[in-house]
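Excluded from the complex is one protein chain; the other protein chains are retained at their positions.
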Amino acid sequence: MTALAAPARALPARARNRYLAGLLTGRGLTGLALVGTVALAGLLAPLLTGQDPDAQGPLALAGPSAAHPFGTDDLGRDLFSRVLHGITTDLALILSAVPVGALAGCSLALLAAGHRWADTAVQRVFDLVLAFPGLILALAVTAVLGPGRWPVFIVIALAEIPLFGRQLRSGILVQREREYALAARVGGASQRRVLLRHVLPNAVDPLIVQAAVALSVGVFIEGAMSFLGLGVRPPEPTLGSILSQSVGYLATRPTFAAAPLAATTALVLGFTLIAEALNRGIRR
Amino acid sequence: MRTFLLKRLPSALLVLLLASFLVFLILRLIPGDPATSLAGPDAGPAAVSAIRAQLGLDRPLFGQYLHWLGQLLTGDLGPSYAIGGQVADLITDGLGATAQLTAAALLLVVLIALPLGVLGATARRRPVGAAVRAFTTAVLAVPPFVTGVLLVLLFAVTLGLLPAGGHESLLDAPDLALQYLLLPAVCLALPSAAVLARYLTDGIERALAEDYVRTATAVGVSRRRIVWRHALPNALPSAVTVLGLQIGHLVAGAVLVERIFAWPGLGQLVEQGVLRRDYPVVQDLLLLIVAVYVTVQLLTDLVYAWLDPRIRWE
Partner (left out) sequence: MTASTPPPSATTATAATTAAATPAAAAAAAAGHPGAGAPPRTVLKVTDLTVGFDGTTAVDGVGFELAAGDTLGLVGESGSGKSTTALALLRMLPAGGRITGGSVELDGQDLAALPEPALRALRGRRIAMVFQDPMSSLNPVLTVGRQLDEALRAHGAHPDRRERAARAVELLDLVGIPDAAGRLRDHPHRFSGGQRQRIMIALALANDAEVLVADEPTTALDPTVQRQILDLLTRINRRTGTALVVISHDLGVIARTCRRLLVMRHGKVVESGTTAELLGAPQHPYTRQLLAAVPRLETPSGAAANSVPGPEPLLTVTGLRKTYGSRRRAVTALDGVDLELHPGETLGLVGESGSGKSTLARALVQVHAPSGGAIRFRGEEFGRGGERTARREVQLVFQDPYSSLNPRMTAGQIVAEPLIAHGLGDRAARAKRVAELLEQVGLDPASADRHPRAFSGGQRQRIGIARALAPEPSVLICDEPVSALDVSVQAQVLDLLARLQRDLGLAILFIAHDLAVVRQVSHRIAVLHGGRIVETGPADRVVTAPEHPYTAELLAAVPRLDPAPVPALTSRSTV
């Protein structure tokens, strides 16, 4: 019991600083640079290229040249423009779907914290969604809606719900038993106030990491759905659709796959590195 | 163990039942009438309603659902709409190949993840540890379908060591069958193995920081033995939970891998079913996958309780 009285460390205890400290490591900065570069390239697509990503040209499967820095695809479309616009489509989809899924999952977890029966119900909902792993969920949703942009959005959001929800639920369960939460209750705070003001801020740390992981999962889901022909409808470019087109020509025209593969990998790797950096920052 | 099962079983069955209802309902939401599309564009209303009656689509929705549940319980799944043949036959045809693929992948996941996970934790500051980390990060950062294609390029096209795709019966030609199996199984296993290795590394690292490791060190147990006999057993329970979730991903990933390697399994069937709107095939397959998932979760819980003595007594 005496060991509890360790010397007080005069550290600034701001949680934000811990995230920042995590991000400002080599790992975190590399991740930020990767994601930043790819995202910037996508955002600046209209400035960087004047070419219409869907315009077909006479030159099919050409290698890189001055006119087409990344070459052209099997229909003679400019790959540089397609990849840049593909990044925009991907990021728009993922950055809208992941927050929606995260919000839904977290809301359910908070709901579950209220009553025992709500907890049971919410847990069964999470179980149910998890019982349709990734692509199977994609197949089920596409079976109803047909291929397109919305199914991709829905699948990504749905897949994230139980991941965020379970994470937050277990965090709340742990934090709620801590003495400071008890102290807040004894001090007269309502159940709602204890949950939102005391428990929640201490339970969100793992969610920040989860968010970075979720973004990379989003990139994968989009790609896999495009590969199976369940994704965003052609001719609109996405990283996944360009990649899946290029797969047929990997042996003969490896440059076709290079740019979309590099962009996808950079995004996923970047998000993964950011997640790891945040995780280490939190644990410190 | 029996009480444990009795406690878990009801919620597992409930999830299964809910899933069956959900699957049934989702497929009824599909715009358009399967009978119309089956009958073809030239068929008259009489022909269409004949088909409806034949398929049982004229019955009330809940009656259809009960009828389907009855079919599931008797094992007589009825005919498929669009693909042709009995659904039960279609499923049994593909089941063997898919089971073979996922089982092989599962084995590989464990065989790859265990040493990588341990190395990741014990060799953190050495080049080996850095290499392990780089490998798992790379595997996780490249989409699995690209990994698959790269594997084909390397081992089939460039080196000519293994076939690029196809399938051979394990009974007729075991050596050939294994050659066909290897690439798809590796491709399917790699992402899950990387995830599991990460969790193992994390779990072992955490266990190594615990007080009981300090105790083992103080009595003179060697570092190697501490890792394998003291830390690993503490990391295993949560790793098993992760493995359970990954089995779900293996089943789902099989759809993708079967496409890449022309593997004649259920993945192709479910893809066909979705694109051609074959209700019975899709709903039976989706439910089968859910059933597999639920069973795996139940097994995972059992193994967890077996590995962690603190759970067993509660």
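Letters A and B mark the chains in the order given here, with residues in each chain numbered from 1 onward.
As a working rule, contacts are C-beta pairs under 8 Å (C-beta built on N, C-alpha and C of every residue); 3 or more make two chains touch, one makes a residue touch a chain.
Note that the structure is a prediction, hence the values are computed from the model and not measured.
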Among A:A62, A:V98, A:A184 or A:A259, which residue is in touch with the absent chain? A:A184
With the missing chain put back, one of A:H85, A:H198 or A:R253 would touch it. Which one? A:H198
Interface residues of subunit B (partner: the chain not displayed): 210-212, 214-223, 225, 229-230, 233-234, 237, 307-310, 313
Interface residues of subunit A toward the undisplayed chain are 1-15, 178-190, 193, 197-198, 201-202
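The criterion applied here is as follows: only the chains that are shown with their structure count from here on.
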The subunit B residues in contact with subunit A across the complex are 11, 14-15, 18-19, 22-23, 26-27, 29-30, 137, 140-146, 149-150, 153, 157, 245, 248-249, 251-253, 255-256, 259, 270-271, 274-275, 277, 282, 286, 289-290, 293-294, 297
Hey, which residues of subunit A end up touching subunit B in the complex? 124, 127-128, 130-136, 139-140, 142-144, 216, 219-220, 223-224, 227-230, 240, 243-244, 247, 250-251, 257, 261, 264-265, 268-269, 272-273
